[in-house]
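Just one protein chain is left out here, and the rest sit where they should.
Right after this comes chain A.
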Amino acid sequence: MFDFLEGYNVLEAFWTTVQLTVLSAVGSLIWGTLLAGMRVSPVPLMRGFGTAYVNIVRNIPLTVIIVFTSLGLADIFGVTLGSRDFDVQGFRLAVLGLIAYTAAFVCEAIRSGINTVPLGQAEAARAIGLSFSQTLRLIILPQAFRSVIGPLANVLIALTKNTTVAAAIGVAEAALLMKEMIENEAQVLLIAAVFAFGFVVLTLPTGLFFGWLSKRLAVKR
């Protein structure tokens, strides 16, 4: 029944999906946290930049961003990201695009977490002489993160599925292989089912793990 899978390396395609997801997740977590820091910063210029970034980037379709990284950044501006190899370059550009896009959502999740931390925590931190960045790093963000593990898991699951957009610039991940198989094989429904199942296998444990983590790390008040 599954002999249509022969000649296709489904696992390798999903491995690329996993790599896209993990690298983009780490990158967007870092960039998103920095953006959240900017959005609550006392410096108007940084606040303005953070707000503008989030509102512009999260309202552009991911496809447009990913296609721009290839046609715009690479072809027009000559950004190579350290590789002339088309596949490697495409992969890196896709990660860059995914980070830029996902960070906007990470930022907003973290910012809502920052809002759950009582004002008194920041006042107490400032009162013992901690600077703004120390207060943010040592007191506010650690508590904010713990309260938004659930929403961050949502962002991560969305990111996992969003990696399929990288197919638009030819990154050999799961969705690109699915498209190729649908073109060449007859069992369209089965092929779709196999890939759907693959994504559920990736995202379902993510959701469960983060749910558990969120309960475990909750800050008691």
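Here, a contact is a pair of C-beta atoms (placed from the backbone, for glycine too) under 8 Å apart; a residue touches a chain by one contact, two chains touch by 3 or more; residues count from 1.
We take it that contacts and distances are computed from a predicted model.
Novice: The hidden chain: which UniProt name fits, "Cytochrome-c peroxidase", "SSS family solute:Na+ symporter", "Heme exporter protein B" or "ABC-type polar-amino-acid transporter"?
Specialist: Looking only at the record, the undisplayed chain corresponds to "ABC-type polar-amino-acid transporter".
Novice: For the chain left out of this view, which of A:R58, A:R146 or A:K179 touches it?
Specialist: A:R146
Novice: Which one touches the absent chain: A:L11, A:A52, A:L138 or A:V188?
Specialist: Candidates A:L11, A:A52, A:L138 or A:V188; residue touching the omitted chain: A:L138.
Novice: Tell me which stretches of chain A touch the chain missing from the display.
Specialist: Where chain A meets the chain not shown: residues 42, 118, 120-121, 123-131, 134, 138-139, 142-143, 146, 219-221.
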